[in-house]
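All protein chains but one are shown in place.
Moving on, here comes chain A:
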Amino acid sequence: MFRDKAPWWAYVAILLTSIGAVLPLAWLFLLSLDPNQGIASGSGVYSLKNYASVIFQSMMAQYFLNTTIVALFTVLCTLTCATLGAYAASRYRFPGRETIMIGLLLASMTPVIAVLVPLYALAAKLQLLNTYSILVIVFTAWQLPGTLWLLRSFMNSIPPELEEAALVDGCSRAGAFVRIVLPQLVPGLLAAGLIVFVYVWNEFIIAVSLAAKQDMRLVSVGLYFYLSDFGVEWGKIAAGAIVSIIPPAILFLFLQRQLIHGLSAGAVK
């Protein structure tokens, strides 16, 4: 951005970072193609046997379905609540507004481990263990503060005059929100939605604590149980891991432009 050609050390840095990021993945990939056991077998034989057994002879498909359902509902709930909250926090003045926002941020910094036991007890009491609902509720609560902050900063960058112009043009307050504010918010919603989706996809601790029953597992939990289910069949675990990366990777590929735009739009301007 500052000059036409980056200095040599920038390339070196990027190269090292890339190798650091790609090497484990590459190793994982090779491992997943090895039909024999053992991490260091290096048999030189490659096949898709591991993939076949992960996809067709395990519960992986069910885990994918579970994760997708939970992720989509979490995204939906989080975005709905966060959008409405962000609108209120951005457009209305009310006593304690900033205190509430800071409080939310602090609350979101609590380590998961600290609330795990009470969460489990609560879920058990409500008879919600091993359901989609409890995962959606807890994930939504967990993601709400960050999403609220992201969307509020996004909302703050939308000039209030746009809504005022719509009010004068004949909209009600709600009409102006739907017709004018929401369309401006789309990049922010996409970015926030993607972040939440990927969070759910990667989440493990909450998921394993609240929904560990075999048919209710999320992908991450399923992979973890492979360690015991298959013995230590590294090839299959590797294949499962590779497969589980695919959906978020595809989402990223499709949405990366919106994501970058969405994340930076609130900051600049």
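Simple rule for what comes next: a contact is a pair of C-beta atoms (placed from the backbone, for glycine too) under 8 Å apart; a residue touches a chain by one contact, two chains touch by 3 or more; residues count from 1.
In this section, contacts and distances are computed from a predicted model.
Candidate names were "Rieske domain-containing protein", "Sn-glycerol-3-phosphate ABC transporter ATP-binding protein UgpC", "Phosphoserine phosphatase" or "3-isopropylmalate dehydratase small subunit", and the UniProt protein name of the unshown chain is "Sn-glycerol-3-phosphate ABC transporter ATP-binding protein UgpC". Among A:A21, A:L162 or A:V232, the one in contact with the hidden chain is A:L162.
Although one chain is hidden here, its contacts on chain A can still be listed: residues 159, 161-162, 164-172, 175, 180, 183-184.
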